[in-house]
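Dumping the structure here so I can ask a few things about it.
Each chain you see keeps its place in the complex, though not every chain is here.
First chain written, first letter: the chains are A and B, and each begins at residue 1.
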Amino acid sequence: MTLGPQGRALSGFTVELDVYSGPYEWLLALILKEELEIFEVPLRELVDLYLSSRDPASADSLERDTDFAGSAAALVLLKSRTLFPAVEAEGVEDEPLSPEELAERLSGYLKVRRGAEHLRERFAANAGHHPSAHTLPARRGRQRVRPDALSLAARRAFSRLLEPPVDHLGPITVTLQELAYLIRRALARGPVSYEDLTRGMDRMNRAVAFAAALSLAQEGHVTISQPEPLGPLTLAPSR
Amino acid sequence: MSEPRPEQLIEAVLLVSPRPIGNADLRSATGLSEDQTSAALVTLLERYSPRTSGIVLREVAGGYLLSTNPSCSAAVERFREEARPAPLSGAAHEALACVLYLGPLTRAGISRVRGVNSDAVVRNLIERGLLAEVGADREAPGSPALLAVTDEFLAATGASSTADFPALEELVSPEELARVRDRLLTTTGSGEPPPAEGPSYEGSPY
């Protein structure tokens, strides 16, 4: 599976996501250029969009499916990589946290997460209000456009088109299929914790196992629950 | 929530249309029958009558239109003088940057560079007087209009001419620039229009 320059089979496929709308190929480019955080791309939605746009009767449908499956699988793996602490090392934190500080921070995060749930309800309850369209044009000469905002917008719009280098991605050596099989087998005996499932695995395999679990959850085979931050992750077979 | 009554549906649709809406369009949006629509319009013409309301329902150009009561025009005009213009969205800035640096450009050209259909953004910018049609691209099928930035745009940015902006070469790499130019020159390959603008609360955000 590669994210390299691909055939043109997917050139007509466009996506409409919360974080991005436009050609699918550019979405890949943005992710590779780190303009879009892979973590924010809802892969399940992406797959749904592809499936709904799929025309099995078209001449290149096989080619399209192959291209999409390849790039989507690579996205899953890329996404799993963001779960490595090592990947984050250069970013957010300089110094290791004491357990006390970490507890403080997690409590803060838990509050924010509850705040986010509250906001979701507020947005939903207020959706469907459309404002009046009977607006008057602003008086001439009163508008302001910031030149620096224009420069930024130019950069953003014009740099989107360049295909990013992919060399730094390196080879990926584990297969999702193997891990999916492993998870299914473990689940045959009932719910299993992520901890138990990945005992003995190296970091790469643990992360990819997580990606595999996510894929299975997205396909509806598995339910993943983690009621609280830092709480145990439990995988259960879906009913 | 209980089912809205016919006049509620019609009044909601009237609020979001700046142009008169014909009877048939009202019916197709609301799903009401001809009789229901007529009856609701009678109720609404009474409710939004110039005698009692600051918002009036008028029958114009074969359709129905809400507008302000002329008796209130002084207040409306004063509000327009004093109101702060709505800020521009990120999409609007991008469309302006495309036209400023690559223009004059057709609507399709802007959409091609941005990768999303930009018609709604462009309409908003024309209404604001920041973009204007300055001719037509005779080489393209249908001779679509070419857009350029306006004097109003220059005034809004505090620039005296388009030369006052940083050169494109300072903003993007030569490779990026070449890609953008390529993109502009290719005739729309698939014939498909780019996707509509994403959920960006364009223009009037609420």
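The rule is short, and it goes like this: contacts are C-beta pairs under 8 Å (C-beta built on N, C-alpha and C of every residue); 3 or more make two chains touch, one makes a residue touch a chain.
Since the structure is predicted, the reported quantities are computational estimates derived from the model, not experimental observations.
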Just one copy per chain kind is placed; express the composition of the whole complex as a label formula, please.
A x1, B x2
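Everything below uses one rule, namely that only the chains that are shown with their structure count from here on.
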Just curious, how far off is chain B from chain A if you go by their C-alpha centres, in Å?
32
For the chain A and chain B complex, residues of the former touching the latter:
11-12, 14-18, 20-23, 26, 129-147, 149-162
Going by the contact rule at the top, pick out the chain B residues touching chain A in the complex.
12, 15-18, 66-68, 76, 80-81, 83-86, 88, 90, 93-94, 96-98, 100-101, 113-116, 127-130, 152-153, 155-159, 165-166, 168, 171-173, 175-177, 179-180, 183, 189-190, 192, 194-199, 204-206
